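One structure is given below, represented as structure tokens, and several questions about it will come after.
Left out: one protein chain. Kept in place: all the others.
Then we have chain A:
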């Protein structure tokens, strides 16, 4: 009897042990026996790599490093090519290294995937990240991101970056991320359509309004926009705020120096609401994605679109917008009548770049260093500018090779600017930014007035500022 009981017991113990074994297969085959690995058994992709017995004579340890990027889709193919080259180079530099690329759509990565991984403590080793208090500074404060200051010193990179571009990626003077490039947001317009209707380029406010009205009368949408993701129309709102309320406004929201419900900011929202009412934007925009905006513009359904300068590479001969290649021009938003800000100021963002997990072993750290060395070089920065129209975040000695007409126009816009202001999404806290998206969609749907929008956002801003002051 006892015997049978014991055997049943043994069997069930064996079964549960077997089942339990199915669940944990990590730590057996990690590449290097670093202490940080055993301390945190987080199932990151790099750790489940096959520990193939090294075949190299000097016993090179094979290991993998995960890399999250957002260069997916046809419109990003130039940037992806640069990334691929950097990856190949880095793999050649570090023996045994294999970089596993993981491509995720921008907003999914920024707002869903990365935050969840940060919360769980298992972000990829190298990842695409945005600067500002909602992203890098939040993660760095929680100890999730690698302090790059010593690496920058070691590689002698610190002074190579443009002044101020590392700010959004820094906490207490320590750098946690590196901007890959910059952009400005302005108006792309279809020169063919403008010529067809005898319109002047939208370089003055009157010309802009006249162009919009004329296009509208001819059944062409003045501005293509896809507002399903509210960050798209937020670009225009951001520039309106910079122009109407002044270029220091965006930076002042978190200090309390400027208020969302102040008359100037509300006036910016009101201008947007007026354009909405005048029918300047795509019909049914709340159901349209960001990609639809480009499609409408390329198909000639819309005469203009307000978008980031990164879109310029879409109008090359071999890109998604090839249909209207050579028929697109880029201008800064013209001076707004009665605007308080510097009317030749531009919005300039150096908000996006790469960050690195703080949970690295020695090998992975080597890989990260090699990646930084290869990615943040003058060569790659220049390639980004020439091939992809991304403005360099580092000082370049020679930009005379730029031939792309739109990129030239973008550079002209930046050179002609007397001041610049950041996008508020790289300034304000994430809860506030979320509220701007929610409220803007309400404004578009006609469910809220400009004043209500300003008041609602300021309420969240006040709460966040109070929480930050604690």
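The definition used in the following text is that a contact is a pair of C-beta atoms (placed from the backbone, for glycine too) under 8 Å apart; a residue touches a chain by one contact, two chains touch by 3 or more; residues count from 1.
We adopt the following convention: contacts and distances are computed from a predicted model.
Student: Looking at what's absent rather than what's present, what does UniProt name the missing chain, "Nitrile hydratase", "Phenylacetic acid degradation protein", "Sugar ABC transporter permease" or "Carbon-monoxide dehydrogenase small subunit"?
Tutor: "Sugar ABC transporter permease"
Student: So one chain is hidden, and I want to know which residue out of A:90, A:258, A:313 or A:441 touches that hidden chain in the complete assembly.
Tutor: Only one listed residue reaches the unshown chain, and that is A:441.
Student: For the chain left off this view, which of A:247, A:264, A:285 or A:388 is in contact with it?
Tutor: Answering carefully, the residue with contact to the hidden chain is A:285.
Student: If the hidden chain were put back, which of A:95, A:115, A:201 or A:248 would touch it?
Tutor: Only one listed residue reaches the unshown chain, and that is A:115.
Student: Go through chain A and note every residue touching the omitted chain.
Tutor: For chain A, the residues touching the absent chain are 1, 4-5, 8-9, 12, 15-16, 19, 111-112, 115-116, 118-119, 138-139, 141-142, 144, 228, 283-288, 430-431, 434, 438, 441-442, 444-445, 447.
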